[in-house]
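All protein chains but one are shown in place.
What follows is chain A.
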């Protein structure tokens, strides 16, 4: 009945390394499942290497071209070397979200620590990229072009804070969307059970209303699953563009 029970981390295999509990959990299991599915889609899909692709190959090529176009349009042509990174992020988040839509699975993207670690990876990657490309000139990024010097004491802290907030907003956006969606599904399912147990025969009919809402929400959740993966990777692209061009 507890709608938050689905987010519980349950160890499957106890592992302790250097005093840290790194047990293989339900979360870890579905990370492995997501990676296996992504790799299987690309490898089995492309195994035919057909000139005219079949269904699976079309899907693999569609993902590839979708992310390739996203990187080209949003991060620029110089971002070509970072395409595998963006692709890995997009597919990992997308498959994490989509696999989580299957009943009795675990949605690892609904955990703030996972999304924050991913966002922090993007943040560190982008910052290191900018520092390597522009050196100390990178810090001019925090002073917008054309702004009067007098405003620098106000603008620079704002820019620095907004830069540092990137991983926070990036991770909370994904985490909040996934957690909210999955909680809502459980909450409405819970309403049905409450109505049946509370209202008896009448509850059987009234309880259909939350089920109908859940059907619509499930469709909406698939949209959110895709949209959040898209948003996460498109922001990664925009950050890479900032790092490469510094505006």
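We adopt the following convention: a residue touches a chain if its C-beta (ideal position, glycine included) is under 8 Å from a C-beta of that chain, and two chains touch if they have at least 3 such contacts; residues count from 1.
The rule is short, and it goes like this: contacts and distances are computed from a predicted model.
Per the UniProt record, the absent chain's protein name among "ATP synthase subunit b", "Roadblock/LAMTOR2 domain-containing protein", "Methyltransferase domain-containing protein" or "Pyroglutamyl-peptidase I" is "ATP synthase subunit b". Taking the complete complex into account, A:187 is the one of A:187, A:206 or A:246 that touches the chain left out.
Which of A:172, A:196, A:213 or A:246 touches the hidden chain is settled by the complete complex: it is A:172.
Check A:34, A:79 or A:244 against the missing chain and you find that the one touching it is A:34.
If you put the missing chain back, the residues of chain A touching it would be 1-5, 7-9, 11, 15, 17, 20-25, 27-28, 31-32, 34-35, 38-39, 42-43, 46, 49, 51, 57, 60-61, 64-65, 73-74, 83-85, 87-88, 91-92, 108, 110-114, 117-118, 121, 169, 172-173, 175-177, 179-181, 183-184, 186-187, 190, 194, 224, 227-228, 231, 234-235, 238.
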